[in-house]
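Take a look at the following structure, please.
A protein chain is absent from this complex, but the other protein chains hold their places.
We just call them A, B and C in the order they show up, numbering each chain from 1.
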Amino acid sequence: MAATTIRIQSEDFDLSAEIGRLTCGRKDIGGVVSFVGYCRDEGGSLAALELEHYPGMAEEEIARICDEAGKRWPVLGLTVVHRFGKIRPGEQIVLVIAASSHRRAAFEAAEFVMDFLKSRAPFWKKEHGISGRSGDWVSARDEDEQALVRWN
Amino acid sequence: MAATTIRIQSEDFDLSAEIGRLTCGRKDIGGVVSFVGYCRDEGGSLAALELEHYPGMAEEEIARICDEAGKRWPVLGLTVVHRFGKIRPGEQIVLVIAASSHRRAAFEAAEFVMDFLKSRAPFWKKEHGISGRSGDWVSARDEDEQALVRWN
Amino acid sequence: MKVVYFAWLRERIGKPDEEIAFPETVRTVADALRHLTALGEEYAYAFERPEIIRAALDRKHVKPESPLGTAREIAFFPPMTGG
Partner (left out) sequence: MKVVYFAWLRERIGKPDEEIAFPETVRTVADALRHLTALGEEYAYAFERPEIIRAALDRKHVKPESPLGTAREIAFFPPMTGG
């Protein structure tokens, strides 16, 4: 099974360091796919996102998603880091890394984990506008729910 | 159109630096997918790969592939770095980065570029075994050719 | 039983969690939601669209018809928007 690392943290993360941890000393990894999600400024209207999560369940739910990915693809390593708290435009929010002998498995496992993380991991985003007013909670997008259908 | 960076070089590359160059100062990027291909040791039998390329055509062919990706998906940036020369197990061979507002486009563009790069960019790998004997040229794999079919 | 709320459910109800002694007649997640809805105006507001509310029992996603069983913690929250 894959070496899996899951962390929920307020601090930023370092992609290269995380990949280094996954690949360090290994010579059987052929490809590493990583996804980094960023906070967009929504055309300049957004001052910050505030991310709330369900401590404990967030880690457990992501672990379940990673287990499922490990059953579907021959992954050699999986890393997921998700931040909470206030995040400003241009900053990193989430990281998924999948390592495998072959590129296709790494691409699919990484996208699978991101798709399920979006709709299944207990995180909620609140938008704070540049006007200073406390913002609205982001609505779940239908297309995120739709994205799960292709993995059935 | 996407900001596209293509480099063919013998030196190693730094994934974080390349992503930084792509995302620097931008606040419209929602997701960045990157792929790094590594040299595997093939169960301990491989001492090194030697990568030959067709200078000029390699850059041009990758540029054509990136152009096509830019037409198919709303990518905000694409970076491809491919090494040549002698590469040892555990070392990086190739890097593809795709940035977009949305994750799906970034995943698909990155995988598209990798699939076409594998079968269309003029690179050839020769294996040098640990026995010291000068090795064989790697044969093209049918599944790499097959991988292109899904993009039709 | 410990009941926890997240995002706008937490804001509308005005607290992150509380201890609730559900009566014996409350057997499923949907029963618990209906019970809470009747506790006051803020609950009625929080649960005004029960069909979009998600729930977890002991930190696992569950459906409305799932029995509470021996779970120690039930959570209610809006659809997730992480990633």
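The rule is short, and it goes like this: a contact is a pair of C-beta atoms (placed from the backbone, for glycine too) under 8 Å apart; a residue touches a chain by one contact, two chains touch by 3 or more.
Small disclaimer: the values here were computed from a predicted structure and weren't measured.
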Omitted chain's touching partners, listed by label: B
Option touching the unshown chain, where B:L22, B:A48 or B:L117 are the choices: B:L117
Residue of B:D12, B:E60 or B:E143 in touch with the missing chain, whole complex considered: B:E60
Interface with the unshown chain - residue positions in chain B: 37, 51-54, 56-57, 60-61, 82, 93-94, 114, 117-126, 137-141, 144
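Simple rule for what comes next: only the chains that are shown with their structure count from here on.
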Third chains touching both chain C and chain B: A
Chain centre separation (chain B, chain C; CA means) in Å: 48
Centre distance in Å when chain A and chain C are each reduced to the mean of their C-alpha atoms: 26
For chain A, residues that touch 2 or more chains besides their own: 37, 114
Residues of chain C touching at least two other chains: 83
